[in-house]
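Every protein chain except one is present and positioned as in the full complex.
Letters A and B mark the chains in the order given here, with residues in each chain numbered from 1 onward.
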Amino acid sequence: MIGWIDTVIQGVLLGGLYALFAVGLSLIFGIMRLVNLAHGDLIVLAAFVILVISRALGLNIFVALVLAAPILFGIGYALQHFLLNRTLGRDILPPLLVTFGLSIIVQNGLLEAFSADSRRLDADALETASIALGGGLAVGVMPLMTLVSAVAVIFALNYLFYRLPLGRAFRATSDDPEIAQLMGVDNRRIFALAMGLAMVVTAIAALYLGTRATFDPSIGPARLLYAFEAVIIGGLGSLWGTLAGGVIIGLAQTIGAHINPEWQILAGHVAFLVVLVLRPRGLFPRAVD
Amino acid sequence: MLAANFRIETATAASRTIALAGAGLVLVLVVLPLFVSRGLVQDMIFVFYMLALAQLWNLLAGHAGLVSVGQQAFVGLGGYLLFAFTVILGIDALAAIVLAGLVTGICAFPTALVVFRLRGAYFAIGTWVVAEVFRLLIAQWKQLGGGTGTSLPVSVTNEVAGIEWIKRVFDVRTAAARDMEIYWVALALAVGTVLAVYFILRSRRGLALAAIRDSELAAESVGVDSYRTKLWVFAVAAAATGMIGALIYLQKARISPDAAFTVIDWTAYVIFIVVIGGIGTIEGPIIGVIVFYLMQRYLADFGTWYLILLGGLAILVMLFAPRGICGYLSERYGISLFPTRRRLVSDKDSPGM
Partner (left out) sequence: MALLETRKLTAFYRDFQALFGIDTRLEAGETVAIIGANGAGKSTYLKAITGLLGGEPESVWFDGKPIGALAPAEIMQLGISMVPEGRRLFPSMTVEENLLIGNYGRSVPGHWSIEAIFELFPRLRERRHQSSTTLSGGEQQMTAIGRALMSNPRVLLCDEISLGLAPIVIRDIYQALPRIKATGTSVMLVEQDIVQAMKVADRIYCFQEGRISLTGNPSALTREQIHVAYFGS
């Protein structure tokens, strides 16, 4: 019984990580209807950026994240400004194929630069720290921080969207890009800002990805799939739904692994397919679409 | 003008000439393995099955609006079914290729049930998830080697129906005879796929596909059942992809889940071929596969840089020449080898203009 309770707790916490993966994807789709197939590889790229900064400057990874965030914002902004803005339009093929090409470039670029070796972000004492819950149960501090960070990121983004002028401009562009321009909103700049913002969230996700387990240049696509599943399960356009979706994938994976370690990933995918069949619009679809 | 009689044409005079030339080319290809090295025969097999895969992806993405990045699901499934039919059930490999295609086509229906709930770009990632599910499930199939995979026993590869005949008639060793037989099957699949796609696009279903691609709503309002049309195309493409997958792994004679369900080989390369050649045309993948083969042959040794180059080229083409080499040529010179568009021609106009 304790084993099962522990499994559920770990699953929920893992869900925090998947939610962090998914929020960036959700943000980009919500604002510019762009599905970024390179999202997973960009998460891995962010992990390498944090790694390089912390190694080169001998910094704690959290400090390295603070330095990495503006760099990744810049990468996201430039990516959208110079490349992805050119692909937007009615045809879904250009953005899809361009981001697919980008995925291959990022993946192999990282492979060239860092080899296929497994890396890890070192969180020192935090890595092993845990909080006892009694009854033999304990939660790791890092997994807990992951979930708390996911919640904090969603709070912050919702504040931006519903309280600040820039957030209103994001929503206006999402609702009706043509009319948004008539409000003085420069859509292309808004898209670039949104991609930059998504990359900052991605950097936060990358920090927890790199401390939780090892990473190497090849693991991006699988993270894209988890993120995608969380977004779809949650329902498009709802960040809290995305969190719920992440938790469902996390739970399914840990429960699957608890039954048979080989079933971990499979169980997550199957949970997604089941939700897709039963609730095609996700668990928390946006009322207005 | 109004008094003129109108006809609907798809073929052009040039395309009729091309059809004859194409038939001649196929004849040449049929006898080619009798005169060239085994290395080239094996290269041509690769070209044929990549061409067939590219035509099928193009049918889905370029004509039916079903942009899949999960075709490796059906390649891998076809490959594994070949192994299952030959190794476990002892069926002859040629029959197993056909059976593998059939079963893969049947598996497309439950797959469609799930992924058709997703639209556009989400459909794409959905197909990728399904391919992962196939890979992970097959990795649990211990009888076929689980996660590490397995090899075809020599008894299967060397006793394919017809090999003895080829050995006798052409006086070659078993290995060469095997290559020749697989070459002819691959050629047949490639030519068959090109013709099948051509006739599908010229049929009423092809017209329905064009209508759906332009406006799904409008197509449905004139009685096109878009769900069923797409489902049909998806299943046909899956069945053919499964057959090709079975053939690929008959040639490779070794299979593992990671190789059989790789997104790079069976989807990324295939997309590259279609994008470079020209999406939405039949000649596009033919040109694309030649470009790809040359790159693969001379640049693949560069490893990661080669892949970066492929990705970069695909992006550049998508941004600056979204209809690929073919689109560029037809815009520039009005060449169309496989015309699938219907053109209204007045009898007063000279045909072929």
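Rule of thumb we're sticking to: a contact is a pair of C-beta atoms (placed from the backbone, for glycine too) under 8 Å apart; a residue touches a chain by one contact, two chains touch by 3 or more.
Since the structure is predicted, the reported quantities are computational estimates derived from the model, not experimental observations.
> Just list which of the chains on display the missing one touches.
A
> Of A:91, A:124 or A:186, which residue touches the hidden chain?
Looking across A:91, A:124 or A:186, the contact with the absent chain belongs to A:186.
> Touching the hidden chain in the complete assembly: which of A:10, A:146, A:174 or A:202 does that?
Checking the options A:10, A:146, A:174 or A:202, the one contacting the hidden chain is A:174.
> Name, in rising order, the residues on chain A that touch the hidden chain in the full complex.
Where chain A meets the chain not shown: residues 165, 168-169, 171-172, 174-176, 178-187, 286, 288.
Basically, only the chains that are shown with their structure count from here on.
> For chain B, which residues are in contact with chain A within the complex?
Checking each residue of chain B against chain A gives 61, 67, 69, 113-114, 117-118, 120-122, 124-126, 128-130, 132-133, 136-137, 139-140, 263-264, 268, 271, 275, 279, 304-305, 307-308, 310-312, 314-315, 318-319, 322.
> Using the touch definition from the top, list the residues of chain A that touch chain B in their complex.
34-35, 37, 83, 86-87, 92-98, 100-105, 107-109, 111-112, 221-222, 224-225, 228-229, 232, 262, 265-266, 269-270, 272-273, 276-277, 280
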